[in-house]
Each structure stands twice: as C-alpha cells, then as structure tokens.
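For this depiction, one protein chain was excluded, whereas all remaining protein chains were kept in their positions.
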C-alpha cells in the first residue's frame, strides 16, 4: 500500500517532519510518500493562504494518484480543498483535522484543540462544526505562535504549546488534546506522556485512518459530489 | 459607490448577464463593475472547479480593490473562497448563496433552492448549514442542467428550472425559491410573477446587500479571521 | 421609495433618534417615515412590554402600508411581532435584531451583542438561535442600564456600553459588536472608530436591508405563514 | 388547587370544550377555571391573530392570579405570549404545544403533529424547534380545516383529522400523534383507541403538568427573564 | 394509582429517602412503592455502574408492572436503561434527569445542573443534549462529592452542593437549578428557599409527571421502538 502524505505548503522541513511522523506509525508494507506543495505559500495561516496552496495541492494529488498512491493524507489542519482532492482521487482522502477530531471523539467524551495563531481559531471552529463534533469540542485554543516558529531550532514554540495544554486541561476539563497544526507532529508523543491524557497528532492518525479505509476496501464514493470533475 | 461583481469562471457571456442583473437593481450613483475569472474553468460544477477558479477570483478582487471598489460580490452560488476574498478586502464581500438564502429567510418562513447539476446539491446543502439556515431550507433541488446550458440560446434550461420550481412548491410547501446559480439571474423576475411567490436571484440581492452594508458604513472586520494575509 | 421606521414604544425622543439614524444612511430618494407606538409602554424591557406594544405596532404598520410605505423597519431589538407585521404587509418587514446579526455574520466570523438590561439577554439569545446564528454569536451581554437611561442627557449609559464592549473584545474574542437596543443607534459610529472593529447599529442596517430587498424587487411571501390574516 | 385554563380567543364554545377536557382529567380537589379571551379574535390562525389575542390573554392571566389561581394553562397550540404570562404570574404557566410535545417525547421516540390550517404549520415547526424537539418530531401536518370548523356540528373536521393521522402513521412512521389545536381536545381519547397509538390532547396534558409543577412545589423563576414587568 | 419509584442502586437508605420525597408530593390516592436494585452496585457513578444496575432495574420494573404499578419512576440522574424499561411497561416510565430538565425548561429560560462527581458531568451533558435542551442548560456542574457521601450523617455534602449553587448563580446566570442526583432529593426545598430560585428535585417532579401522564390517560407507545421485547 502506498499513502501520499502531502504538505500543502512549500516548506520542505515541514514535509520531512510530517513524513517522519507518518512513517513512524505506518503499518507493515505501507510506503509513505512525502510530498510538498512547491510554489504554495511557506505556511498556511488563514483563508488566503489556503486558496493559494490549493492548486499546488491538487497537482500533488494528481501526481500521487498517477504514481499509484492508494490514499491521500492532506497534512494541514485547515483541511484545505479536501472535496476537490476527493473528486480527483478514487482512494480515500483524509485531512488531519477531520482525522484528529474524529479519533478524539472515539477515545474521549471531550477534547480541546491547540493550534498556532489566533486567526486560525475560527477556521478550525467551523471545521469542527462541519464535522458535527462541536458538542464534544470544549474549545479551540491558540498558542499564539506562527506556524514556522515550529520549524525554528531554539524557538519557544513547544513550551507555548505545553502552556496552552496546561490551560486547556485546567479550564476546559477536556479529556484529550488535538494538536491543531501539522508542524506539531513531533510533539504529540511526549506531550501525551507528560500530560497524562491523549494528545493527538493529526498526521499520525490520518495516516492510520487512510490505511484503515484502504484496508477495509473502502474508496471515495463516485456517484455524487465527489465524482470526477467534469471536462469542460 | 463602486461594486465589483465578479464572475469567478471564465465565461464572458455569463459575466455580461450577471453584470446586467446587478445594474438592473443598482442604486442611484452606484457603479457596477463586471469582472471575469479569466483563466478559470468555464463553469464551476463541483469542488475541483471551485479550487481552480479561486486564485483567479482573488486576482480580480485585488484589482477591484486597487481600482477603488467599495464592495465585492462573488457571483457563483458555491460562494467560493469568500473567506480569502474578505482577507484581502476592507469593504464587504458577499457571496450570492449567502445573500440569497439570508434574504429568503427574511421574507418567507421557508425556501427551497433550485440549482443546476445534482453534484452541486451537497455543496449547497453544506453552505446552507454553515449559514445556519437549514431549519428554513426545505430542500436543495437540481434541475439537472449543466451550468453552460443556461448560456445556450434555445436550450430548454429555463423550462427545466420552471418544472423544478413547480415540484418544489407542490412537494416542499416552500414559501420562496432561491435560484442556485448565477447563470439563472435573468430568469428570476418572470419566474416570480409566474409562480406567485418570491423567486430570488442571488446576484441582484447580493448587489443590494453590498450596497446596504457600505451604505450603513460597515466594513469587514480586520481583527480576527479576516485580517489581511500575513506576509511570509 | 418610502420606508416606515417604527419605534414600537411610546417614547418620542427615541423615535426621533431612530429616524435620524435611518435618515443618515437612507439612499437617494428614500423617504424615512418615523413612527411611534403611541399608547404602548415607554420602553420594551421583557416579554410583557413586547406584548403590550404589539397591537400599537400593528396599527402603525397598517397606517404606514396604507400611506404607501414600501417596507417596514421594526426598531426594537426584541423583534416584536415581526410575523404579524409581515402578514399585514406586502413589502418586506425587518427587525433590527435580525438585520443586525445577519449583517454581522457577513462581515465577521463572530460577534457579541451588547444590550441594556440583563432580563433582555435570554430574549435575544432565543432570537439569535431562531435566526440560526448561535454558532457565530460569542455572547449576549448586558451593560446593566435601563432602556430609557439612553435617552437621559448626562447619564453614564454610553460609558457603560463602552465598558461592556471592552470586556466583549477581551473575553469573547469576537470580531464585531451588535448594539442590542434601538436606543443605542447614535453611538455606533463613534464606538466603531474607537474600538477598531465593526459596531453595528440595527436601525441603520435594517433600513439599508429594507432598501436592498425593495430594490431587488423582493416582497414578503404571501403563500404560507405570512399570508394576509383571515377575516373571521 | 386552582388552575385557570384560558382560551385566548373569544369563542365561548371552545372555552367550554377546553374546560371540559381539563376537568375530565383534573386531580382530586383541583378546581378548573375556564376563561375566555373576550374581545380577542374568534380563532387564532396565524401571527396576527396571536398578537391581537395577547393583551386579552394577559388580562385573563392577571385576573386569574388575583383570583388565586395556582397555575395557568394557555389553551392555544401556538403558545401565544407564554413569556409575558410567566412574567405576571408566580405559579407555573404552560402552553398546550409545549406540554403536548414534551409529553410525547417521554412516551414515544417520535411524534407527528396534526393541526388545522397549513398556515399554522411553520408556526408550530418553529415552536418545536424552540423547545428542542425537532429530532423527535417527524412532521407537522395540517388537516386543512379552519379552527372554527371544529366547533360546527356536522362538519367533517373530525374525519379530516382522522385521515391526516392515518397518513402520519403510514408515511412518517411516528409513534405518537399530538393534536395541534385546542379545539381538538374532545377527539383525543377516541382517536387513541381507534389508531392504536397515543394521541395527545395538549389541553389535558398541560392541565396535568400544571398540577404536577404546583404539586412539586415549583414556581416560575423570578430572577431573570420571567421577573415581574418593570414599572415605567 | 400506584407509582413504583425505583432506586436502581442497592443502597436502601437512598431508596427510603427517594420514596419519602415521592410520597411528600404524591397526589390524593396515589400509592408510592419504593423499590431497590438489590444486587446492583451501591451507587451509580459512571457508565459501568449504570450497566451493572440495569438488569436489576428491569427486574424491579417487571415486578412492579406485575404488581399493578401504573407508572415507573427511575430514580437515578443518569436515566439508566429508560428505553428498556419502556419496552417492558405499558404505563409511562420517567427518568429523573428527563423530568428535572424538562420541568426546568418550563419555569425558567435557563438552568444549571449540580451533580456529584466530575465523571458524571459528561454523562449528564449527553442526556441534556439527547433531550434537546442544551440551549437552555447553562452548565452541568459537579460538587465534587461521591454519591454515598449524601447518605452519611455529618458529611459536608450539603454544604458543597450549596457552594456549587452559589457559583452557578453568579457565574452561569442561570434562572433555575436542577439537582443532579437522586440522593439530593431531601435538599431541594430548603435550597429553593435559601437561594431564591427554583431548585428542582428530579424525584419529586418525575413522580408528579408520572401522575400527570397517567392522569391524562397516556401510556407508552407500543408501535415502534418501545414495543415489547421480541421473544427469541
């Protein structure tokens, strides 16, 4: 099985981190193909960046499908252009927000999300509502760090994420944390251990859910909204 | 006041029709600037087309803003990239689906939407839910016509729209109809008269709502999700 | 075009303020007719006052319609008797709460409402839910002032409203404010400027939305719940 | 214990029927006081009638409270002016729609409502949503009869109600029926028997729920929205 | 009329307290039969305890029905196994959470629940959502006391409940309190008096609602989900 894990922004170090996170959990015989949205913005911080990355993301999806990928993981927590990716793919396509919050909903009665910048909070709140999980989501929180700070050696980004998790546990009484940025993928395991509750990395769980759907023989439905795009 | 009415697809005849619909209702001293998503797909029929039109749409928004537009109407019923358009604009940005269903909600207790292809139905259902109006929306219906059939002289598109409205009134007991495609803009008035209930053209009402917001001195909030995109 | 802006309570100074707010934004050739609910309570602070004002409001609507009004604005934030007003009117009828929160929903991803007395908070919460916007409404807040304090020269009402807006921005992280009382109409513009986010006066935006609906050729649907009252 | 059962319209024969329905189920030592909205419209068929009956209803509530009523039943399925009635009462105030649908929700997983005129359907749908029971309400249906037809000897109103119940059971697969008009109070028992499922008369169950709340020592909360009206 | 009030746990002192609460409000000629879930856990604090009590509860329901009970009250705030109890009963079956929150919704625009342990909070939140009342429920709060502390003489349980109510009124601005444990039945009356708002004991109001349903001639619907269990 081959799963393409696509970083829709153009920052290669983030792709490397994401692919490593996916590979760390990939099942026996599952090949992880990391892909980068070359030409896209360096990070996705808001609707505009999302739009500008999307055509690059679709190009990567198309190439991955042609290269034999059985499933696609879109490794940005805004779940950009998921519907469009599904239209051009027959295998499953999973966004890391959708995977993260749906996993959280199965191992805890409630969760909070910790993301990067405040401007992403309403974007994620809307996604959570679209996925029907606002009743299990205590709060979407921002650690007030730019996405790329997560890539800088020596930044205090990890400490700020930890501080926000501490607040989430105390104030929200949530039972799990979902990390709201692909760039936090390398932090989840230690944060879980340190905080004594599940801290979910969307990249890892999206990879495993993609494996799960493929393994169960499921593909994207092609009889409705996700049918192949019409040729004009 | 100047309002840019942007057709995010690349079909000029549709832009002309849309601009005419906007001009027909524009207030005293309001200039309507029709714009076309040159380079975008010829029509928007699904998520993929939406993604591919979005960067072109943003370019048009940017040019319109630089040219002094006070507000933007995005004239595609999928309300593509509205959040991104709001990030790069200070004046109000209105999609024709949002304007259409919110207007319907103020003149009727219920409405049905009549759109073009079946594949657009779930897209519009999700928009209606995002806008919080699913309790007033009886049904999203498709007249089973491609978008561009609305541009062809002699096509039976108008008759199919009328037939679907007849079904909507009989089966849904809706009190108003929202036309679910910018390409239907020229049909609304006669359909209203013939069917004895409000038939809403999103282009006309979005234009007037844009005027209304500007006239009331309202602009897009710049302190949160719609702040200007970050420079990388 | 003639728009009747009806103050459903009996306080003439409030009518004057409301009509001034409407006139300040009215379009070219739009006549604003201020009307007062003579005989109604002096202010509407709760359900009982709402009931007692309603027949007077209907009388004013009827007279306005007979006098050729093309649309009606009901200038009380409890949106009293809107359904009944729509039954006896063919032009659009808009309440200032509905107009205010629907406008907010198009220029911001979230908003908070600042009203007068605590007892009005649940009334407005229920309206927001009825309009389907509870997912965008961060909080309905009370400045703890009686409605008529807004009419008294030298009262600290404006300062209390400002203080509550300060709290709303800090605690709710809302992107816009909707003023929850017609008596606050004169405060909106300066509050917007001072606080750096849209502060919405329901009277102004309802007037413009009424213009918008009339200008788009839309009237209240007469085939269902808003049909003319039955003669007994 | 004394319970005032108020018919908010002015039709005495309906009051008599309603009071009989309440008396038929009243507990030991419970006095039922039937009251009529003298001066109100002869029937309540829409928002306008609701507004015009409300001040008369409040007058009857006030007199009933002064006369020692421990609780109030508002015997119109539109639940008119309930909030206002609660403001001027310390005992519980119950509308027959609220009582009917909440009772249905405790004895069945789903129910349909059968009311009189089509124009009342959206009014009741909004009430059901306000009460949070739209997930248990299969459908609100109209038997297409005017309210007062239920008062006419020899009318086919009862047959039309039965026909609509038959359709509701077959098409909605509902487990209970709520009769959507106080004027149907005398039909419930036989319809239950004939159709083999609970057919709920709102008048009877509202009377019993009023008894229940009083018997449990509960009164209307006076610290918030239902506090006594402010003296101007 | 005979109403079986069943304590699904095995603690007899709790049954006694519950039965006393029911008897204190029972109507003329209503016999209250207290029953205990002998063999069940000593208290129900979470899903596991709920499952382990359920077969014992069903046994008590069956015996009560055979003994002529006209209605059943399940006196645990988790409303355990209500659907199953309804399948084996023709009379109404009411849980004290459902009765408590539905009563609260009729005498106040909002309420908060005060329960025992934090782990019960999500259980009750889910019930409130299932009953469709999350828009009226300000918060579910825990007084951080084990259920059985309510049975110990000299424990500070009552003081902790009072302290949580004080917080609820100040922070939640709720208009009523629902006590979230059958073991708090004896506290309601004094807490109501002391705090100046309705404090609802689910046992008392469930008993009265059972009386109400029986008195109105209503029984559990037997044509759908609550039909008698199938014989295998």
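In this document, chain identifiers A, B, C, D and E correspond to the written order of the chains, with residue numbering beginning at 1 in each.
Criterion: contacts are C-beta pairs under 8 Å (C-beta built on N, C-alpha and C of every residue); 3 or more make two chains touch, one makes a residue touch a chain.
This is a predicted model, so every value here is computed, not measured.
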For the chain not depicted, the shown chains it touches: A, B, D, E
Which of A:18, A:32 or A:103 contacts the chain that the document leaves out: A:103
Sole residue of A:42, A:133 or A:230 that reaches the chain not shown, by the stated touch rule: A:133
Absent chain, residues of chain E that touch it: 41-43, 45-52, 54-55, 58, 81, 83-84, 86-88, 118-119, 121-123, 126, 129-130, 146, 224-227, 229-230, 232
Contact set of chain D toward the excluded chain (per top definition): 109-110, 135, 173, 175
For chain B, the residues touching the chain missing from this view: 118, 121-122, 125-126, 129, 134
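Everything that follows uses one rule, which is that only the chains that are shown with their structure count from here on.
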Same-residue or different-residue interface between chain C and chain D, half as cut-off: same
Euclidean distance of C-alpha centroids - chain C vs chain E, Å: 42
Sites on chain A at which at least two other chains make contact: 118, 121-122, 126, 129
